[in-house]
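Structure incoming, see below.
A single protein chain has been removed from this complex, and every other one stays in its place.
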Amino acid sequence: MNALARIISEGSGAAPSPMLSIAGLNVAYRGGAGWTPVVRGVDLALAPGRSLVLLGESGSGKSVTLRAIIGLLREEGARVDGEVRVGGRDVNAMAPDELLKLRGNEVGFIFQEPMTALDPVFRIGDQIAETIVQHRGTSWRQAMATARELFDLVQIPSAERRLKAYPNELSGGLRQRAMIAMAMSCDPRLLLADEPTTALDATVQIQVLLLLREIQKERGTAMVFVTHDLGVAAEIADEVAVMYAGRIVEQGDAAQVLLNPSHPYTHALTGCVVQGSYRDHRLGELAGAPPDLAQLPPGCSFAPRCARRQEDCRLTDPARRPVAPRHDVACLHAADLPAGTAGGR
Amino acid sequence: MSVTFSAMQAPLPPIEDRGGPSQPLLIARGLRKEFRLADGLFGGRTVVHAVDDLSLTVNKGETVGIVGESGCGKSTAARLIAGITPADDGEVVFDGESFWTPRTRIDAERRRAIQMVFQDSASSLNPRMTLTETLAFGPRAHGVPTAVARTYARDLLAAVGLPPSRFAERYPIQLSGGQRQRVNIARALAIRPRLLILDEPVSALDKSVEAQVLNLLVALREELSLSYVFISHDLNVVRYIADRVVVMYLGQVVEEATSAQIFAAPRHPYTRALFASKPSLDPRRRIEAPPLTGDPPDPVNPPSGCRFRTRCPIAEAVCAAAKPPLAAAAPEGEGHKVACWAAQPGSGHSLAPRPMGALQ
Amino acid sequence: MLLYILRRILYAVPIGIGVTFIVFSLVHIAPGDPISALLPNEATQEMVEAARKEFGLDRPFLVQYAIWLGNAAMGNLGTSIGSGRPVATEVASAVGNTFILAVSAGLVACVLGFLLGIVAGLWRDRPVDHVVNLITIAGVSVPHYWLAILLVIVFAVDLNWLPPLGMGPDRSGGWQFDWAHISHLILPTIATAAIPMAVIARTLRASVVDVLDQDFVTTLRAKGLPRQRLLWHVIRNALPTALAVMGLQLGNMLGGSVLVETVFAWPGTGFLLASAIFQRDLPLLQGTMLVLAMFFVFLNLVVDLVQSATDPRIRRA
Partner (left out) sequence: MHGTFDSSDIDAVIVPVRHFSYRRVVLGRFMRQPIAMTAALILLAIVLAAIFANVVAPADPFQTRVARRLAVIGTEGRWLGGDELGRDVLSRLIYGGRISLSMAVLPVAIGLFVGGFLGILAGYAGGRTNMAIMRAMDVFYAFPSILLAVAIAGALGPGMMNGIIALSMVFIPPIARMAESVTTQVRSYEFVIAARLSGASTGRILREHVLSNVAGPILVFASSQVSVSIIAASGLSFLGLGVSPPYPDWGLMLSALRQSIYVNPWVAALPGAMIFICSVCFNLVSDGVRRAMEVRR
């Protein structure tokens, strides 16, 4: 908690109240034998207008954390505790109708696969308009006009025709742009994006990524962006939080974390990035696979795969501590890491 | 655990080399495949030209990478070469002998020369078979007695880094994605092929596992003197593993060169855009503007002439008129081929080099 | 879209031809000489010869089929052995009666099935779902002819509230909108509707559960849409499946009516068919089957078209 307080106070000098703050978030799903923890004590804070990338591999809990921000998990039967505050109000304590006003209105959400995330039997325009009508109480006609403007914002050509299209009639890139338009339709103060470019081709991915970056900066929207791709993170993040086995293991400024990783996991990840040719070098490897969340090892959950593990790693689960200003790491031996090993080698 | 392929007693004989070291292992010529979509009222006219006039040569011990975005026909190309999807036209010659033509089928014995590894590691394994059963299937199909094939299967597991004592009797559902992909590689190698076609083998894996599998592939190629056709949308991966690279766009090859050449000096505007779309990993050196706008066009109605011209930053009138041939790029000469009017001397494109005669 | 409709219609043609072929074959799979199946037992030698000529029974099988098909297309379905009247007349008078029962039972089955299915799907694994499951399991498992008899035992014999037989107070067979007629309709409607209602409910429940599991529902919730708007999305997505199963069940009611109409002596096509079987009146059997099967083919075509009109995913296919 004091780490959190520190981040809040340092986050952005002029704006003391964070757009988003998460404290002690725990999420568990019902598994074969009892509850399986998926997110284990996540603390986060994000100032207005900033973008934070949650970086992690499959099963690290990054998407679950994102969904927790608008309280989607409880309805899915998950056990959630901890505090999630958006604009100062605790989401987990909200009444159902308050939650409806938060979602889509104050917080926009973009999903990974626009093909399945859009209703296949409704026209794109209607799906955007219904959000606007719901939150702004405008007429349908006005809402459609707004949708039309949003299509210009996300640079969809032939907007009139595309508004009347069904999702399967659009290409992947256009679908994701429409999804962004929908998320932005009520001019939210916080945007949540769950791997929004992963399903797209490289040349389209960069377009959507830069569009999102531009809109976010122009409108001053705070954004939490989930990805597994270091390159994508480097393009869009002000801050990066690296997740492993349901925990944030490293957090800080994007350049700090990506170029000067202090946690052995982040370090290994940057080392795994495929570069150069096989003729020149062997790829750095991270042995093994993430742990089964239902049967976590004692101590640091990364320890079994860690190249730098020592005896105490199997005993103590490390807390996050600063290694530099605005750079936290949850590792007992973070200080042992050689500094400035950019790129991993 | 210390079992390696070279030390292993394989129950199947290796496929003899016939053509000698300078004979290319695989030559694919003029492969063509159309997919008919919904039929019209009287027979369909909606046709997707999935692969249009693809030619490919793989030398012995070489890895050829095929790069392209979804729908460019790279996976279809893989299945055509392997002879799973019947081609409309073209032929494949393997080590100097015809592998298939549109009229001939491949016999079972020669078929084992080319094997594949697919992207989806889960649907690549029969959920009702244990790993031993899966790995023993191919050898048994080639007449190896079941008991021998099963022992061999355990050795194979060990050779790809999965201790048989713990993995032999498992079912695919009990494995992680990376482990499944190791099994898929072992399965493909079980009947001792000479060419492995890898269709996006690491795309579905986590980054940390991706490196493990790539290292395994590099080591195996060395050890077994294999050749690879490696298909991926990921430039970095192809760059790492391939000796030569083929870039595809909407069913056609737009550029072909050695890995070093193409990454040092890409000639086709699409290849250049593809490279420029790759994030840098450095937050201080971000991409300022996207190199291309829009999505790839619908392969049902590809643009006339050069198929890339609708998104090409340097398209001119000549590009709409005719399809540019895949020809040697002027300065580099040997081995670097590009299908772009801007690189063809005397094509009429304003950026085209002047014809050779005029130069001298 | 127009092209799509044309193609569906064109596709139905070979099916229709296949159906007529099977119906035609019915007489020929019957044991014995087809001529004896087509004529009354007391037919004279001249009648036999005349019929042999008329039906072309001395000609090859396929020619016979063509002759029969031509006749059927002109409305000549042969002569009933039992009544001696043209089959077409017999069937025509019965079709209307079956239609009344089918509409009434269809309405009950569709409305109830739809509601139960939606409710059970929305409250999956809750008590409501279990209750609906109980009802629909019983519904799909109940032999409808037995249900018909039970209904008669309870409401006609025991309680004496409703009439056990027929479709109206007089034996005229005409239909009027009054209590006397409606009271005759109630029990047959319940017996006919039971199975289709349960099948519709079960299919719709599965469909709703399926829709709720899809990613876009999370999007809808993330947009902050209220429950009723969510419900509309769910229904709209389940609609194509719902329409398809409803159409199919409507057709299957035609099959079920054979037994229910027999129990209630409801003078419809099913009753006609049963009496044709009882009297081994093959021309009547054949004619009734032809009309019912062609109607079913037509119904399937309509369902197909309606379904594709409500589902943009298959519109372009």
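Letters A, B and C mark the chains in the order given here, with residues in each chain numbered from 1 onward.
Heads up, the rule we're going with is that contacts are C-beta pairs under 8 Å (C-beta built on N, C-alpha and C of every residue); 3 or more make two chains touch, one makes a residue touch a chain.
What you see is a predicted model, and the numbers here were worked out from it, not measured in a lab.
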Which of C:39, C:105, C:245 or C:263 contacts the chain that the document leaves out: C:263
Of B:87, B:156 or B:175, the residue in touch with the unshown chain: B:175
Residue touching the undisplayed chain, where the options are B:116, B:204, B:262 or B:326: B:116
Residue of B:163, B:325 or B:348 in touch with the missing chain, whole complex considered: B:163
Interface residues of subunit B (partner: the chain not displayed): 1-2, 4, 79, 82, 84, 107-109, 111-112, 114-116, 118, 120, 123-129, 134, 137-138, 141-142, 160-163, 166, 169-171, 174-176, 179, 184, 187-188, 191, 212, 215-216, 219-220
Missing-partner contacts on subunit C, residue numbers: 14-16, 18-19, 21-23, 26-27, 29-31, 137-138, 140-147, 149-150, 152-153, 157-158, 251-256, 258-259, 262-263, 273-274, 276-278, 280, 282, 285, 289, 292-293, 296-297, 300
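Quick note on the criterion: only the chains that are shown with their structure count from here on.
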Between subunit B and subunit C, centroid-to-centroid distance (C-alpha), Å: 54
Between subunit A and subunit B, centroid-to-centroid distance (C-alpha), Å: 33
Where subunit A touches two or more other chains at once, by residue number: none
Numbers and ranges of subunit C residues touching at least 2 other chains: 316
Residue ranges of subunit B in contact with subunit A within the complex: 69-70, 176, 178-179, 206-212, 214-215, 218, 233-237, 239-241, 259-260, 273-274, 277-284, 286-287, 289-296, 298
In the complex with subunit A, residue positions of subunit C that touch it: 214-216, 218-226, 229, 233, 236-237, 239-240, 310-313, 316
Touching residues (chain side subunit A, partner subunit B) in the complex: 57-58, 171-174, 201-207, 209-210, 228-232, 234-235, 237, 254-255, 258-259, 268-270, 272-278, 282-287, 289-290, 343
